[in-house]
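Heads up, one of the protein chains got dropped from this complex, but the rest are sitting where they should.
The block that comes next holds chain A.
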Amino acid sequence: MVRHAEGDEYLLKYLSNIANDYKCAVGLALGQISLQRYNIIHFAKTPPFQSEQDKNEEKPLKNLKSIAEVNDSWVADHARQTTRMLPGGMQVLGIFVVSDEDILNPFNSKIKSILNLINKTLLAQNYLYGTGDNEKLVLHFSPKSQRYLAKTYDVVTTNVQPADFKFLQKNNKLFNLQCTYQIDHVYYLKHDEANGPLKKHIKVILDDINRNLESGIIVFDNELKDPDEKLENLNKKKKVPRGSSNKTVQDPNETTKAITVSIFEKCVASKSSDELRYSNIGGQIRIIGEVVCKLWLHSKGTFGEAVQAVKEDIMRSLTTRMEMHWDSLTEEELGEDITSVHEPPRRVLIALPENNVTVSDYLFPGEGPEDAKASLEELLDIKADNHLVFLDLEGQADITQYYRDTTQAKTDDSEDFLPTLRSDSNKLLYILGLGFAIFVLVISIIVHFYTKA
């Protein structure tokens, strides 16, 4: 079966621009698969590789001369980092190669090894959902002839198949879905676990969150949808519901309105739910906050795919920020105080200039749009001087409230009643003082009138 792939015309222009500047280049094809069809949203050239040593010696960047020079793990790492930025439902679909070498006939073994390593890298990471289809797309663009050819390579069966790639003037419309997922998850540590690696516990928590999410029911614009139903039916089928006048009459702007996603989850008791018991805990880990999701799905996609994409987006985003946070820690921060609040980076969304699709970046406290632009430039090859739409929807936590919270949680001990007592006496003092002041005022007025009289 010949697989079909589609992309907007500007993507072709992007390739020919690369061809003007480079003799040979490799990059990632990003997008989603819907109805077996590859929909390419973006191409991102892999930045030139430089070894640590070269970097230290400040050698100039070397451009690739042939495909054989490509550093596989560099590309794979590019794929991993880029996947973190993609909204749920989008993946690294494959690679593009700009080169005059004939790499598809016969199918170059270097391409195979790059794709295999990308797949392996993405598979290794839980909840990244980086590997969609086993068949990876390869698009070859020849600078000389300005022609292109596509094939697919199956990383499992190693089969190579021809693919039909089309650049279209106006590619298919994407539907935008929006959701804010709230998390407030408490995990109790066993009494001997308090000093164990926090990372390990977070993993368990992520598993829990994922399990709950898997059991969840996902609703679109307050409607329950059949998994096989197409997204494009959402607006069409909406009959005028009672009470809401002519609001739902089709107008062109209406369709660009984001679909609101609601998530309902089963409430579950803990695993050993047949016993009621005391246990000594060594502490607790609480994850609290919200994940803001914006997803983009092909109009021919189904609600079943949308459900999957929403779940992927939440888990991908959560794992990514947790990982970035642990990676940023210089030492295990468990040894210290009784309470500590960890603040993983927050998600910001940046709209790709060519279409409205937003990709994510994660900003640590203190970082701003400039930092997001830098990673956009590096990983997605988007020039920072472009005017970028930057959405900071999640917001930073005022972490002091959680320090306070945890001390409050301890107020069951009698000594902790002191502060409340003190504040009460403060109030009393205040009232007394005020009363005294009024008293003095009244006296002085009386005295004043008295003396006047």
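Note that in this section a residue touches a chain if its C-beta (ideal position, glycine included) is under 8 Å from a C-beta of that chain, and two chains touch if they have at least 3 such contacts; residues count from 1.
The working rule: contacts and distances are computed from a predicted model.
Missing chain, UniProt protein name: "Probable Ufm1-specific protease 2", from among "Ku P80 DNA helicase, putative", "Probable Ufm1-specific protease 2", "Trm112p-domain-containing protein" or "ER membrane protein complex subunit 6".
Contact with the chain that does not appear here is found for just one residue of A:Val2, A:Val156 or A:Cys267, A:Cys267. Summary of contacts with the chain left out: across A:Pro143, A:Gly301 or A:Pro344, the touching residue is A:Pro344. For chain A, the residues touching the absent chain in the complete assembly are 179-183, 186, 188-189, 191, 194, 198, 202, 212, 216-217, 219, 222-224, 239, 241-242, 260-270, 272-291, 318, 321-322, 325, 334, 337-347, 393-399, 402, 405-406, 409-410, 412.
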